[in-house]
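Just one protein chain is left out here, and the rest sit where they should.
Our next item is subunit A:
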Amino acid sequence: MFILAEMKNVTRIPPELFHLKLNDAIAGELNKKLANKVVLNVGLCIALHDIVSLQESYIFPGDGASHTRVTFRYIVFRPFIEEIIVGKIRSCSQEGVHATLGFFDDILIPPSALQHPSRFDETEQAWVWEYDTGDGNKHDLFMDAGETIRFRVTAETFNDTCPAGPTLKENQDNPENKVSYSLLGSINEPGLGLLSWWDS
């Protein structure tokens, strides 16, 4: 679920941080820059793990800050494909079941990846697994918001959400709504889905 990513950066330390130890100042700046942000094709950055190496610091004419080239490792949330994760149902909609881990919300389990046969209940706003009890009867198993759900990660999508230029903006309907990193999950296997289904 979590990985370490090694990155390089030239970090600017403004003069008001000169009283700190260089390592601490750089760690603080890296966390300010990356924590809770998605890096394209890397994942959701959580926290700095360690600094691998520091090179000499430079000052440039006209700027009182120091600039240091630093190599560091960052803890990143990026589940591998096929990983099994336990989360909670955030909501259900026609598009499928939206799951959340608390710190990461963009997980969708599409209708085709739910248990078969499943239907969407409009009044309850929940997906329902029509479990076949074997004697011709059906038992409705509701997937309500807040329930704990276990799913398999089947795909990941990264989107470049850089601010678009003025000409591009007119063509795109809602660039604001683009999600930078999202996951697709599936629960159509025995043992996956709500934990309560498989307890007995």
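Here, a contact is a pair of C-beta atoms (placed from the backbone, for glycine too) under 8 Å apart; a residue touches a chain by one contact, two chains touch by 3 or more; residues count from 1.
By definition in this document, contacts and distances are computed from a predicted model.
**Student:** Report the protein name recorded by UniProt for the chain absent from the figure; options are "Metaxin", "Elongation factor 1 alpha-like protein", "Cytoplasmic tRNA 2-thiolation protein 2" or "DNA-directed RNA polymerase III subunit RPC9".
**Tutor:** "DNA-directed RNA polymerase III subunit RPC9"
**Student:** Pick out which of A:G102, A:G136 or A:G165 touches the chain that's been left out of the picture.
**Tutor:** In the complete complex, the chain left out is touched by residue A:G102.
**Student:** For the chain that's not shown, point to the residue among A:Q55, A:T71 or A:S112 touching it.
**Tutor:** Touching the chain that is not displayed is residue A:T71.
**Student:** Touching the left-out chain: which of A:N41, A:S93, A:Q125 or A:N159?
**Tutor:** Missing-chain contact among the listed residues: A:N41.
**Student:** Just the residue numbers, please: which parts of subunit A touch the chain that's not shown?
**Tutor:** Looking at subunit A, the ones touching the missing chain are residues 1-9, 31-32, 35-37, 39, 41-43, 45-47, 49, 71, 73, 75, 77-78, 80, 82-84, 86, 101-103, 147-148, 150, 152, 189-192, 195-196, 198-199.
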